[in-house]
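I have a structure here, written as structure tokens, and I will follow up with some questions on it.
As you look at this complex, bear in mind that one protein chain is not there, while each of the others sits in place.
The chains carry the letters A, B and C, assigned in the order they are written, with residues numbered from 1 in each.
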Amino acid sequence: MSYVKLTRDQIAARIARDIPEGAYVNLGIGMPTLVGNHLPKDREIILHSENGILGMGPAPAPGLEDLDLINAGKEPVTLLTGGAYFHHTDSFAMMRGGHLDIAVLGAFQVSVSGDLANWHTGGDAIPAVGGAMDLAVGAKSVWVMMEQLTKGGESKIVERCTYPLTGIAVVKRIYTDLAVIDVTPGGLVASRLVPGLACEELQRLSGVPLSPSAARAAA
Amino acid sequence: MSYVKLTRDQIAARIARDIPEGAYVNLGIGMPTLVGNHLPKDREIILHSENGILGMGPAPAPGLEDLDLINAGKEPVTLLTGGAYFHHTDSFAMMRGGHLDIAVLGAFQVSVSGDLANWHTGGDAIPAVGGAMDLAVGAKSVWVMMEQLTKGGESKIVERCTYPLTGIAVVKRIYTDLAVIDVTPGGLVASRLVPGLACEELQRLSGVPLSPSAARAAA
Amino acid sequence: MIDKIAPSVEAALADVSDGSTILVGGFGGAGVPEELIDALIAQGARDLTIVNNNAGNGEVGVAALLKAGRVRKIVCSYPRTADSYVFDALYRAGKIELDLVPQGTLSERMRAAGAGIGAFYTPTGYGTDLGKGKETRMIDGKGHVLEYPIRGDVALVKAERGDRWGNLVYRKSARNFGPTMASAAKCTIAQVYETVELGALDPEHVVTPGIFVTRVVKVPRKKQAAQVREQAA
Partner (left out) sequence: MIDKIAPSVEAALADVSDGSTILVGGFGGAGVPEELIDALIAQGARDLTIVNNNAGNGEVGVAALLKAGRVRKIVCSYPRTADSYVFDALYRAGKIELDLVPQGTLSERMRAAGAGIGAFYTPTGYGTDLGKGKETRMIDGKGHVLEYPIRGDVALVKAERGDRWGNLVYRKSARNFGPTMASAAKCTIAQVYETVELGALDPEHVVTPGIFVTRVVKVPRKKQAAQVREQAA
């Protein structure tokens, strides 16, 4: 059977739908930022930005940018009614202290036990970590948003990360362009595979053991 | 020769005169609170209160008490123009972090090396420490305000404290009803003895070695 | 819609369990969540650990909770006051455990809980009876003791105003332990004199962002003002 990969916006929309009302959420820089465009309008979800914002809103209309109001990716944003500002140390206390319900992060690799590698490709690159490690250890649930495979066709879900780690056993769920994969004590569990993709084929592509979700039929 | 002991208000006035303009100062509960009544009107001195106040002012006029504005001794106070409120953790960060220039504390005993005992008389009493230990380790200069002798005539300056310690080697200067005694690496140095009191007599009363200050004549 | 406003203090406290650790705000008469404490007494939870700066005064608030026999242990910095006789009697009778903690360490240990800090070294208490039995370390020539977080199951705090997202502002020195305790408990309940519309609190002036607050409950100011006059009299 043939299947069509989800676009980044489709993955983002899927993640957005899974965020419950009232959740405090940090969207990592890069791909996860897209999730903000898909949040259901009928739910109040409170976005946190590491640089001292709760209740972060969407980008301002052109011409209304305020350079004192930016997100972690340094792009202009807005503040929702009910939002608040605070300083960096308080902001990271929220992250490290387990007050965020969900952090959606990009990744280079995720291991079968939930190890995350998303800050450094090693080698000659100048390393830069930002707030990635704080989010990885701090959020109640770390969700990864990434493509299932690298451009070269290698699985980004691996037995053991070869890139430098961001955190150990921190990832709870992986949203890819092919499926949703939960990291459970019993191993990886796949659900919501794109139509036409069998779990066996996903496992073959991934090169790691994957079981189908019991709830798959319902997805 | 005969001499007259300073009153508590006279000791307080002496301490107040020694506090320089611009100093950040915490006055401990009990006797040191009196210092606040003697601060020179022509100097700006900023009082800190452990419960989250900088720029604490004197007691309000009767009838104008605000139970949300109290000092460490739980008495109503006022706020000076330029003052600020903050929470307890920030307040103790100021104390522990070395931002206060002077803490004036009462004491049961001070040792020759500056150990302070001011929180617990031991034995059967229910212990209560409050912010005493944080002030003792945190302030740039800890000044003690106390009588030279107990009611029973024993020296409160001792070779080694017998009461439970508040902090080790923290006291820089002791203001008593008889003199001002600096704790220096070379030992205790007495100055500003009350008229008619010789250093030898002070040493005899104290039972610990005391040298006269070289600057004594100037005091 | 997020709505953290609880209809009553009773509703706000309904799920407090026996054996809970409860962080209770206030310093002296300022910032004491009196209505929440009264509701906790009525609610009936037992075998509690109370974290508060003091150990109760007279026979109201924390002292009333102690008198009702609900408290197994109190963690505080200053249990001895002119009218702490309820605590005194229980303590001397061996009916309550006391964990005496220097005030700044008390606050910092709760801050550590809220900030995800596993433990910290503080110079406060080094070489004293309150540092006894604790791990120590010399850092830059200065003695430090190792202190661990104090986590609450519940925090009861008093603020001035709150909104339905749980954002809070306080009043003067009534702020005291409130913001830190709010961050350090699984369930934080704030009593306020005014519940305001979302957006009525300036985002620059919010002291406790709603992320730290589970429930907000309005209590009447009138009663409080009367108490103030009584106490001041």
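Assume contacts are C-beta pairs under 8 Å (C-beta built on N, C-alpha and C of every residue); 3 or more make two chains touch, one makes a residue touch a chain.
From a predicted model like this one, the values you see are computed outputs, not experimental measurements.
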item: Sole contact to the chain not displayed, among C:137, C:186 or C:221; value: C:137
item: Residue of A:6, A:19, A:34 or A:53 in touch with the missing chain, whole complex considered; value: A:53
item: Which residue of A:4, A:129 or A:198 touches the chain not shown here; value: A:129
item: Residue of B:30, B:60, B:83 or B:212 touching the missing chain in the full complex; value: B:83
item: Residues of chain C (touch criterion as defined above) contacting the omitted chain; value: 108, 112, 115-123, 137, 139-140, 142, 144, 148, 169-172, 203-205
item: Residues of chain B (touch criterion as defined above) contacting the omitted chain; value: 21-22, 24, 44, 46, 48, 54-55, 79, 81-86, 92-100, 137-138
item: Residue numbers in chain A that touch the chain omitted from display; value: 49-53, 65-70, 74, 76, 79, 85-89, 91-93, 95-96, 120, 125-134, 137-138, 164-168
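The rule is short, and it goes like this: only the chains that are shown with their structure count from here on.
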item: Chains touching both chain A and chain C, listed by label; value: none
item: For chain A paired with chain C, centre-to-centre distance based on mean C-alpha positions, whole Å; value: 35
item: Contacts with two or more other chains, residues of chain A listed in rising order; value: none
item: Sites on chain C at which at least two other chains make contact; value: 111
